[in-house]
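Heads up: the structure comes next, in structure tokens.
Of the protein chains in this complex, one is absent; all others appear in place.
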């Protein structure tokens, strides 16, 4: 039986990808950020996940305004890397896991999630930066990846409650897959940041840390935070944190925290990072 | 306030479009089918709907296997006509109603439906044939149309229960739109037919009529019919009838039947057609 | 008629294989038939239709399709194509390119000629009796054999 063995939350700031690609990741500016991921890189080397369900959002890179899926699941064999305006990142293509991806897609639709199934897609920094943070610069990514793209750009984005419920349904789907697989789920994006308008640059250390506390909790209060609270407290792009709730919902009622790290700033953004293990 | 004033169920067999386009609609073969729509054409002339929410499925015409949305709502100003392999049908382009479409899309997402928003799309016979059946051959369609494309090709398609619930949420969305609009909702496709394999040609008059009875009922038993029952009883393409449940769910608990018609065969398919009015 | 939907995906999919003479378009089939179906959709562009008609084999050779599937496409063996993951809505673009009515193409998948099939449809179509379940048909056949013995 496949099993979700851990959940990872992580920011996916594009500049972190640039730092890795240009070898600046241990300079004065980026050093403290990457140091926070050292523990996780070691841990991942031991964990050796077979598959990561990687929850992220496309930043108007593959999808334009002509088609905006709320939840899109990538069932392809392989995903290319988007050119986001300065050429594609020099990272390996992403290998999918069509057997598990299709199984999850089918199970989710039976559970009344209105998924969009994707068989061709390029992925942007939202997906590749977390891979770089966890795995550094391998010639080939050490696991297969199922991209789960969430619309957090055009409003309304899905509610926190819906995201949590999707996580629960993903857990059920993975556990009904017959093959033995070590599966992780990553929720990416956030934490507090605002990239637009006169309020650009807003950060909220206190709120972000309360959010991390809530993820560690064995109650599910965090799923009921409203969009307006994310927007007021964490900046217009802080809404990306709803994607962490898909990860958290997939871990069950109780979790154990293995690692937690927070740093301000990276470019415009607060960097947060948490590793959780199901403890039910 | 906008209001759903009526629901229409109708088959959308491509050959009916051919009959209209080639002026064969009153010959011996097609005459009895089109006669069943005469009442509705007169009724529509009096009703003059401002907008039709037109539930249909794309038959691998605009969407291929690269992207399969479960529920896609067309928010564009205008929709072109697909070339399904023999040139586009000679019918007018379809004018959308972006204000209402976006309003419905937003409301549905808040209600935890994971919609795919579409701003560019061509529509196939699933959408244009019902327009021809209701409105004949006008130079311009007499109402605006909001296409709601449902995946009923790649399994699992949405459950009947989910479709009914979507209808309920559409009713709520329409009724919260401030402008006074006369809105109809059409569910299209079906009825019994199978277009593939050694069992091709299956029709089930008895089951189809029981389904029509259930739509007229003031209970919602019909939403619980399972996919396997549609498949066994009504042929592999009879599954399209789940789309009628979106229409029925949008009409409320009690309905009044204004018109009902059933004819076998048109090409491979049983033709069914029903006009319902909310009566709560 | 009004049961709750099955929630187990394995049971849900297994039932589909019990329907006589029918291939439900599941993930397994969709994956297997991906390029057959993408080829078929290419018939929606007039340029492609012309190129295909001019040299069918050469056009097919541009696609990542098995030799077996190419042969089935060339001889328009739609049942074989369904077994290889073809879906009828995709394949119908090939019927259309061929200028063949949908119902005639359907008839080629049955054990009838096109005139026989057309007549069956005019007479009310194929009955669901005996066409619902492979399992039930086998049980009925076994019971009949036992009665005879």
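Going in written order, the chains are labelled A, B and C, and every chain counts its residues from 1.
Here is the rule we use: a residue touches a chain if its C-beta (ideal position, glycine included) is under 8 Å from a C-beta of that chain, and two chains touch if they have at least 3 such contacts.
Model, not experiment: these values are computed from the prediction.
Contacts of the undrawn chain with the visible chains, over the full complex, involve A, B. Touch with the chain that is not drawn comes from one residue among A:5, A:154 or A:209, which is A:154.
Interface note: of A:21, A:47 or A:233, the residue touching the hidden chain in the full complex is A:233. Of the residues in subunit A, those that touch the hidden partner chain are 14-15, 59-61, 64-65, 82-87, 153-156, 159-161, 192, 194-205, 207, 210, 214, 221-222, 224-229, 231-233, 236-237, 264-265, 267-268, 270.
Summarising the interface, subunit B meets the missing chain with residues 75, 98, 102-103, 105-107, 110-111, 119, 173, 176.
Here, only the chains that are shown with their structure count from here on.
Centre-to-centre separation between subunit B and subunit C, using Cα means, comes to 24 Å. Averaged C-alpha coordinates give centres for subunit A and subunit C that are 40 Å from one another.
Centroids of subunit A and subunit B (each the mean of its C-alpha atoms) stand 37 Å apart.
Annotation for subunit C: residues 5-6, 9, 12-13, 26-27, 34 touch two or more other chains.
Residue positions of subunit A with contacts to 2 or more other chains are 106, 110, 119.
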